[in-house]
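A protein chain is absent from this complex, but the other protein chains hold their places.
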Amino acid sequence: MNSVPTGVENLDSALISGIPIGYTVLLSGTPGSGIELFAKQFIGSHLPEEDATYITTTEKTEDIINTMKDFNWKTDIKIVNLGEEFYRRVLEKEIFISKYREEGIPASEILRPHKFHIEKELDILTLLTYEISMLKSPFRLVLDSLDFLFSNEENSRVISTLRTIKSHTQYRQGVSLFTLVTTLYPSIVQSGVEEIVDIILTMENIRTQTGFDRIFTIKKFRNHPEKVGIFKYNFSKNGIIIQKIF
Amino acid sequence: MEKVRERCLTGIEALDNILNGGIPKGNTVLITGSAGTGKTTLSIEFLVHGAMKGEKGLYISVTEASEKLLENLIVYDFFSKEMIQKGIIFIDIPEIYEKLGMNKLQFSMEDINLLIENIVKIVTEFNVKRVVIDSITSICYRLQTEEKIMEFILRLSKALSELGCTTFLVSELLPSAKGYSQYGVEEAVSDGIILLGNLERRGDLLRTLRVVKMRGTSHSRATYVLDITSIGILLVPLLKGGGELI
Partner (left out) sequence: MNSEEFQKKLKTYQEPLSISVSVSLSNYFDIIKYILDDFSNNKNIPIIYISATIPSKSISTVLDVYGIDSKKIFFVDCISHIMMSSTTYTDRTVFVESPTMLETIMLKAEYILNKYVMKNSLVIVDSINSLAIHNDMKILSEFLHLFVTYLRSRSAYFIILSMKEQSNNEISNILNFVSDEILEVE
């Protein structure tokens, strides 16, 4: 089975020399556990031939690049900022609405009702699907995060978009990674996503009396249940490192 | 002796005669009837005659896009389409809903207040003297409860009346409706009711008009036959030949 490296020290060997080509990975974690950092480390470790695309919904593009530079990861990637696009179109509209609700609709817009248009509603999922369809084989994709999609779109539509990405990943020889903050969603959503993906990785940041226990698990590995396991993880100047504990 | 109130001439000569000199200024009048009985035509003509006298009109379209309405508008001998567009402000209420973020099926009291405030704002800023809301039934549909419908109509008509504005509320009468309006509340809180209908008499279909109620003036309660022509609406008394109002 051909695999591509994750870039995370000791993780590739715990998997099958990395992530098998065609696989879709879910990385879920508690807030502050470092899943976003993992996502950047993963995209920054792409092979030269891989078309690397990082789709972000929450961060500014330059912050992503700066963080990756701090860790000396490769930054020759394409960043698609769904969040900024969303903000530009949808939130801008909401800002207008709150202004109009407060001050009333200005007369100028009443007289020229057809000149003014709040831009057509952005359908993030359509935009996302479009971006995915542009990926060339082989590719490496990160979607950070699913939380944004679930909080702005209908759950069933998000799930169906994820299925599209998954099959595209399979047929186009790619690998895809989705991030998701756990414990926020009804179990039907959680299990819906978990059922689609081939590998589930989790990161937990558990508070102890003396500090934090950082637990990394391989929760699911399609057709390789023997790979499931629990690890500790930590941060170094090169990024995330995992260590076997059992 | 009853104080004689200032009148707002509809410009439809026969109707003004039926009303003994026009609609008492500031009244809110329900123009009610089933589909195809001439409610919109009557309302537009009311605005057109206002515009001819320099009284600004406001047409708030709820169900049909005003552009489409203008396309299908009857061509009057006495007033060009260009003049109509100059003297009457046409607003599509879905645009107002969108600008105010009123996207829920059922409006809250806050939404109702906002809607009233914004209509009043337009009326004030443009010194509007005649308002048509076509149709009130479609707004009522999103107000749902009788209390909210009553609140909306009462507060709107009070505000508009204080501004010296005479208002037509177009009401769609479905066969299921009892009385003169769909929710029953509209007729109770209006100052006047003009009922439009179709009368079948021995196989002939006649359009009819009757002033059912008009506060502030004595008026005929007889039924009239109506004809829509290029010189405006014409009325003659219905001959007493029997027949059923449908």
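Chains: A and B, in written order; residue numbering restarts at 1 for each.
Methods note: contacts are C-beta pairs under 8 Å (C-beta built on N, C-alpha and C of every residue); 3 or more make two chains touch, one makes a residue touch a chain.
This is a predicted model, so every value here is computed, not measured.
Enquirer: Among the chains in view, which touch the chain not shown?
Expert: Per the contact definition above, the missing chain touches B.
Enquirer: Using the touch definition up top, pick the residue from B:M52, B:L154 or B:V225 that touches the left-out chain.
Expert: Looking across B:M52, B:L154 or B:V225, the contact with the absent chain belongs to B:V225.
Enquirer: Using the definition of touch stated at the top, determine which of B:V4, B:A35 or B:L239 touches the missing chain.
Expert: Going through B:V4, B:A35 or B:L239 one by one, B:L239 is the residue touching the chain not shown.
Enquirer: So that we can see where the missing chain sits, which residues of chain B does it touch?
Expert: Within chain B, the residues that touch the unshown chain are 77, 201-204, 206, 225, 227, 229-231, 234-241.
The rule we apply is simple: only the chains that are shown with their structure count from here on.
Enquirer: Nearest whole angstrom, what separates the Cα centre of chain A from the Cα centre of chain B?
Expert: 55
Enquirer: Applying the document's contact rule, which stretches of chain A touch chain B when the two form their complex?
Expert: It is residues 94, 96-98, 100-101, 104-105, 107, 109-111, 113-114, 118 of chain A that touch chain B.
Enquirer: Hey, which residues of chain B end up touching chain A in the complex?
Expert: Touch residues, chain B against chain A: 67, 89-92, 95-96, 98-101, 114, 117-118, 121-122, 125-126.
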